[in-house]
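Here the complex is missing a single protein chain, while all its other protein chains stay put.
Think of it as A and B in the order they're written, each chain with its own count starting at 1.
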Amino acid sequence: MKISFLLNGRQFETEVSPTIRLSDILKANSKITSVRTSCMKGECKSCSVIINGEVVPSCMVPAFSVRGSDIVTLEGFSKTKDYNDIIQAFEETGASPCDFCRGGTILTIQSILERFAEPDEPQILDAFNGNICPCTNIGLIIESVKRAALYRKRKRIGRK
Amino acid sequence: METEYFDIDTLSPKNVLTAIIIRSPQPTGTIKAIEFPPLPDGYFSLTYKDIPGENFIQVAAEKMPLLCEKEISYKGEPIAVVCGPERSKVLSLCRSTKIISETNYTFKAFKGYSHDQIIKEKQFTKGNPEKIFEDAASIVEGTYHTAARKARFTSYQGVLAGYTKGIMEIQTETQWPFHLRNTVAKVCSLPPDTVKTAIGKFNPTYDEKLIVPTIYASLAALLSLKTGKQVRFIPDREELIDFSSRKPEVFIKRKSAVDEKGKITAEIIDIEVNFGAYPLFADEILTQLIIGAAGSYSIPNLSIKCSGITTSEPPMNVFNGLSLSAGVFSCEAHLSRIAEINSCNPGDWRLKYLPGKPAYIPTGGIEKNFKGKELLEQIIRTSDFNRKYSAYEVLRKHRKPGRVSRELLRGIGISFGFAGNGFSGRKESGESHTVAVKLDRDNKVTIRSSANGSSSTAVWKETASSILTVDADSVKILKGDTSTLPNSGPSFLGNDISVVTSLVEKCCLAIKKQRFHKALPIEVKRSYRSSGVKKWDPEKLKGMPFNSLSWGAVVVEIEIDPVFLRPIVRALWMIVDSGRLYNRVIAVKSLESSILETLEWIVTEDEVTSPSVTDTGFNTPLQRRLPDLSVILSERRKNITGGISQLPDTLIPAAVISAVSQAAGIYPDSLPITPQILYKQMEGV
Partner (left out) sequence: MEGNSLGRNIYAPKSLNELLHLREQHPDTILWSGGTALLRMQKDPVPFFERDIIHLSGVNELKKVRRTERYLEIGAGVPVKKIINVGQHILPFALAQALMSIGSPAVRNLATIGGNLGFRDGRLNSFSVLMLMDSIVELRMSGKSRWVQLGRLNSISATEVLTRIRIPFRNWDLQYFRAIGDPLLHPMDSLSFTVLAETNKGIISNLRFAVGNIGKSTLRSIDFETYLSGKKLRLSGRELETAVNIFQSFVQNIEGDLTPFQKDRSIRFVRWFLRELRDVYIFTE
């Protein structure tokens, strides 16, 4: 089956079995290194991507369902201003997710910041529910999310 | 180029063959035949008959077959491999392969094991415990069980092997690249220097990348040798979790003679370890269990017998250490029980009976600068342990038995102990480490080491950058393989931090000395070989087993939801004295991560699978709250560098068990603590 979609702003086309998971299509692409797979149950978030503006686990998405979609991976997201807020927060708190779960962690944070202007601990933990990579201290991630939310709030106020 | 994480999918060339292992469908039996379906062109199979070299993996004296030859030893044992260009086709070929075997077999179980299942025994005796028991004021007995533990998560990405022009190139993440190289060479019957192992960066949470990559690499190399093509394994998660690192299941029976004052005068300890089908690291695990079970208190009369049992279960060996933690768990949980029986606060009991200075651990090793009492006093003070313990005791005593409580059940527990670093001073462990550091003309620093743990590399960069006063960005951990990198030993048991970091530091200090006397570039190599052998007698188990001991204490405050019987950790205090720390921030971060990881295992609802807690309110999840963590780093012994990664796993279980015991008014003795276990004990089912 031939499928095509927008991948990080560029048209992407490939010939695959229609039920193959999107995570496997992305992993086979040498330009995408942020998408990893572990649980294959939509829990661990290592394979998170943004599809049509929503963060989803790409292991839960079959190829046939992404035709014509707009897909953004960490590689694409890292070129946005929103990315810088999160990285700045990481630097200040010392949170450093490993390369394995980094993509999923950053995109999950982005999804929290899109939903909540001032996310609290339970809201953050709900979003990270199932993100089970033990490399990073979740306390630092919570702190990073709160800081990144603060930077965005300041920017919004600055714009007004 | 700097070392990086591998992704075998991304690294693989177009015409790579993908391999899948055919595993035994039954735990025991005799293979009569393997019937492969007709293999299409380009598809290949591999059985033990195709192995040109040795068909086993060896660690110290113990061996484990790579592919089963005749007698099946556990369900899931690798029997054959099929590879080909299309993964789904390979999978369907594997499923169509028939293993014809004799079905008349006996499952070797751990419970009620027979004498011939005991493959190794170790004994440690001190004083005359049998005689003391005759005069004991009271005898306290307890059995403590640590269930086999599997990884909850694995980031292992697989392996890519290719044999071209007489060189076998392997790409994978491994904690022990030189062991992998040597095994591949032996299995393929190639000279070791023709095998190159490129090493990816990794995050070895459970030590799951110590032996497993060697198995996959050896099979991929054999297939590459056979097919002349590059071959890869990308094992799926279920396979990795079921057949990668497992912590051995351990039963520890303790019988203690206690005098009128509550002091333990003698102990008889019987340890049984389930190694599964193949007892890799058996000698070391038995030794460390004995060291752990002996504890930190100078019990004058002690007899410990430790038996290693083989069963028809998958091999269990390394898992965040070598089971010292199971020994310490039994000791500390038992002490809290003795304190409680003697109506003594368990914190006070420990303070009373901890050795003074210098301290002797039961095997006779001496800690000259022992700060145990100070650590305990500090953790008791910080956590307000005494007040809380008394308050929860009052609540416990006033609770009416048999009535479902309306309030949350509360308890607090304490534990104290040590973890070692590295192997227990055994020569054959091959514990030698070499690191090379080079300062270039453009002030760029490169570090070459085969130990590549992700958190330790950050510490090395910082160490080099601060000693040589260069930017952290200009320090690179060099990407390389076994043909170019020095042998830095297995990267586990805290060696990355304790040994390799100190070698990086030594190299940098040597460069600093030479810097303005010699022209750049300057390269310095430093090596380390375990000197523990001198101080430790591995046969009699006497002396100081490790190069350094990391000490710590933990207090855990727990609540049990009386409706669903879920233990919830509300707060945890931990104090750690591992000597000098290279980076306090990284140390705290890594300790907190290990603490949460340990708690997730001990009190999670589901033993192995996802910890996902689905109790949610509209705006807020109800249960998903992190415990309050307080980690105190005590660097009272500046001349020592010890690892800290094993301490949470070693100390937290006993503190949690004691807290649950106080909260629920029962004597839980098994890890992990699930609501099902609490239900059975509280309801007497």
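Keep in mind that, in the parts below, contacts are C-beta pairs under 8 Å (C-beta built on N, C-alpha and C of every residue); 3 or more make two chains touch, one makes a residue touch a chain.
In this text, all values refer to a predicted model and were calculated from it rather than measured experimentally.
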* So which of the visible chains would the left-out chain be touching? -> A, B
* Asked: Of B:L39, B:A60 or B:L91, which sits in contact with the chain we cannot see?
  -> B:L91
* Contact partner of the left-out chain, one of A:I32, A:I106 or A:A127 -> A:A127
* **Contact partner of the left-out chain, one of B:E102, B:D236 or B:D440** => B:D236
* Asked: In terms of residues, what is the contact footprint of the unshown chain on subunit B?
  -> 87-88, 91, 234, 236, 238, 404, 406, 562-565, 605-606, 609-610, 612, 614-619, 621-622, 675-676, 679, 683, 685
* subunit A, residues in touch with the chain not shown (by the definition above) -> 1, 17-21, 24, 40-43, 45, 48, 54-57, 59-62, 64-65, 108, 111-112, 115, 126-131
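The rule is simple: only the chains that are shown with their structure count from here on.
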* Structure fact -> Taking each chain's centre as the mean of its CA atoms, subunit A sits from subunit B at a distance in Å of 31
* **Residues of subunit B that touch subunit A when the two form their complex** => 4-5, 7, 9-10, 88, 152-155, 157, 201, 203, 205, 236-237, 454-455, 458, 585, 589-590, 592-594, 596-597, 610-613, 616, 619-621, 624-626, 629
* Asked: For the complex, which residues does subunit A have touching subunit B?
  -> 17, 24, 27-30, 32-33, 36-41, 43-44, 46, 94, 96, 98-101, 120-123, 125-126, 129-130, 132-140, 142
